[in-house]
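In this view, the complex is presented without one of its protein chains, the others remaining in place.
Chain naming follows the written order as A, B, C, D, E, F, G, H and I, and within any one chain the residues start at number 1.
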């Protein structure tokens, strides 16, 4: 089941640099693990912003929330979720 | 070069059904031709809306505008364009 | 899988009364069929508006879109969809 | 009398972890007490957000405000309230 | 139980003048009946707009929706409803 | 002359509790003095929010601004002002 | 008593040209009469828009609403009203 | 050349009282100097807000920006600028 | 003096094709005349929209409004105007 997720990162200045760097390192590792598992299907940077557009392929709402709420940067992100489905004109079939 | 494009369709009631059907048929054909060419990389329906989320892979702004402005439903769509680029945590490389 | 769906109805004045009445009658029948099947779990009127707040219990995005896009009033509704999941403080378990 | 209540939680970074944990523990206990009493009829997590969608079944505006304004996290939540009523197509009757 | 209700009237140009005049006359009569009954507690014009700010004193959500949805101008109004309750600094007691 | 005033209170966490309590106590006293004088005609709590809806009956813009800008919580409130006037369907006459 | 009033004009295409011209001619005459009386204190065009920014000097809310709601273009304008008062740094005194 | 300028002041709590008082005193002096020179043509307080509506009469964009960006409170203001011009119905001529 | 002007075109379906074509032809001619005169300094299409971003170099507000309000498509455009001035980091000097 596919979802578009838009994440805007805003790490407050009160977080010291070492903590922020550790958060970003862990975020990257967790993100890449999820990409390798096929759950974080696509991940793109939005030009000019500390933000991304992502496509998740998960079993449903529960799994998506578990993934997003466990991201190290979750407390510092504004997230919006858009449920997607098969488009009648799309050649590719959502598996 | 990747762009996320969000299209919201709103065909006014003053368009008669035959015209609307012809527009939609042409839209579908053009959309599938562009998908086969690899330019309309992804096309998903937004759940509960007459709208889509799409990813285009084009040579740049000029080509993207030529594609979008020539879609049969272009006069009846609200379109927003978000330029995307490689995310440092993404495993896949934008070609 | 649960989704909150908010529907705002706006039947244009150009629709004649008989057509509108037939649409509303069909909408009611389809809505009640879906309620009896347990898919349209809750349906409430928003006070002072021609609008509703609904909870759907469906197998996923695909089924939800099939249901919503086949509602007789779909062309005349503004719809927003919010994916829901188990709350850690909730006593009731989402089945 | 039913109300949909949407709560977005935003605990500022200046609140230390112990205080925040105690607030959340008390919030959970009060929430579950109100659920057992049937006043907090439904409680769902919004996917991807530190937010919930809730349905309250209370005697009226006064009781709803007493409940909400006494929640331990009340000072850290953005709350919106939507009054609901019986929908003419709903099979279930609001008691 | 008190509610603030804000109504913005927008009668489309396609409604002929006689129909509009009849609607307004009926609206005025129903409004004054409800004021005499004490249910439409206050009714003020917003300066510079075809809009009003009203305070309703009703038994609850159900009665408020019955009143609002039966107003002759209901199909032509944008309505927002704000539930009110006793303010701790108010001298007057809501009865 | 009547005005609807909507006040949203937001006391920052950096204000210590004693100062906040003193501000609220003074606010309450000033509010009740103005209510007794008939200038703060109505004061209601908005359900679920640290906010109020008020009706002021003052000699004009100058007096309203003097009252509002001298409230102890003025620096911590977002205020909107809506000028009101006699509604042609209102039974009660604005004095 | 001063008010800033912002008016955005939107005459629908369904109004024929003669009617529109008559409305504009009457609007101009009424506007100039009010300017000569000192009630419509200032009238400026917003660059690039069919809109104006105006300052009214009237006895209060009642008079302002009478003036605005009797303008020939009132049914075709979106109007916002901002009450003004003496600024403590202003050299000129509002009379 | 006339411009409407709307300024909303928001001095953060982290600015100590003496600094804030000095800023306001300097702001007032500079504002009155500009009023005497005829450049800050009008200055009004918005009722219920720490905000003003102003009309500037300057030689153009460059001079307006020099004035606004040199105001002592500039770093603490949200400013919007609306270019104005002669209205065809205005009796007074912009000089 | 420079201004950024954003124009969104929306020709209603009620305008017949010949009239629309004539409007667009006249718009193009007037636009190119103004470009040749150096007043319409830059004109770009917004990707995916029937809209443009333009830079005007004019003597002031009056001239800009005369130009914009005389464009053949003016009645069918939503226009926003942003006054610009020399940036302290810009190498090029606004003449």
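Rule of thumb we're sticking to: a residue touches a chain if its C-beta (ideal position, glycine included) is under 8 Å from a C-beta of that chain, and two chains touch if they have at least 3 such contacts.
None of these values were measured; they are calculated from a predicted model.
S.K.: Write down which of H:5, H:51 or H:84 is the residue touching the left-out chain.
M.R.: Answering carefully, the residue with contact to the hidden chain is H:5.
S.K.: Considering the whole complex rather than only what is displayed, give the residues of subunit H touching the chain that is not shown.
M.R.: Within subunit H, the residues that touch the unshown chain are 5, 12, 14-15, 61, 64-65, 68-69, 75, 79-81.
S.K.: Could you list which residues of subunit A touch the chain missing from the display?
M.R.: For subunit A, the residues touching the absent chain are 13-14, 45, 47-50.
S.K.: Suppose we count only contacts with the excluded chain; which residues of subunit B make the list?
M.R.: 1-3, 60-62, 64-65, 81, 83-86, 94
As a convention for this text, only the chains that are shown with their structure count from here on.
S.K.: Test of understanding: which option in G-I, G-H or F-G shares over half of the contact pairs of B-I, residue numbers taken as the match?
M.R.: G-I
S.K.: For the interfaces E-G and G-H, which has the higher count of C-beta pairs in contact?
M.R.: Between G-H and E-G, contacts are more numerous in G-H.
S.K.: If you average the CA atoms of subunit C and of subunit E, how far apart do the two points sit, in angstrom?
M.R.: Using C-alpha averages as centres, the distance is 27 Å.
S.K.: Could you work out how far the Cα centre of subunit B sits from that of subunit G, in whole Å?
M.R.: Those two chain centres are 44 Å apart.
S.K.: Of all the residues in subunit I, which ones touch at least 2 other chains?
M.R.: In subunit I, 61, 64-65, 81 touch at least two other chains.
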